[in-house]
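Okay, so here's the structure we're looking at.
Every protein chain but one is kept in place in this view of the complex.
And now, chain A:
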Amino acid sequence: MSEVTAEGGHGAVPTGPEVPVAPERAVSRRDWPLYEVFVRGKRGLNHVHVGSLHAPDDEMAVHAARDVYTRRNEGVSIWVVRAADITASSPDEKDPLFAPSGDKVYRHPTFYEIPENVPHM
């Protein structure tokens, strides 16, 4: 195993000071962006969030997602999106955003008889 050294493994994408960082900044492995991964199963109706990973670019993120999250035959379609591109609700806003719907029982269609042949209800 002497040929599999940390130097060999970690040196392929250099991060040291000898790498020119301007004007085109080299993307070092420490800078690999975080991606969120969504997978749709064979009979799944929608893509489901399954986890996240780091990748150097969008294409390699799809590849890595294939290897990390679909290696047990879970999926037939993959979406990846940079975590930084997701706009999320803030925990601070939780009450104003979600509490008002907590007592509006009339918003649920529970007062109707649902015909048996209506799917996905």
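Note that a contact is a pair of C-beta atoms (placed from the backbone, for glycine too) under 8 Å apart; a residue touches a chain by one contact, two chains touch by 3 or more; residues count from 1.
Here, contacts and distances are computed from a predicted model.
Engineer: Pick from "Polysulfide reductase NrfD", "Nucleoside ABC transporter ATP-binding protein", "Spore germination protein KC" or "Ring-1,2-phenylacetyl-CoA epoxidase subunit PaaC" the UniProt protein name of the chain that isn't shown here.
Structural biologist: "Ring-1,2-phenylacetyl-CoA epoxidase subunit PaaC"
Engineer: May I ask you to list the residues on chain A that touch the chain which is not drawn?
Structural biologist: Answer for chain A: residues 1, 3-14, 18-20, 26, 29, 32, 39, 41-46, 48-50, 53-56, 59-60, 63-64, 67-68, 71-75, 120-121 touch the chain left out.
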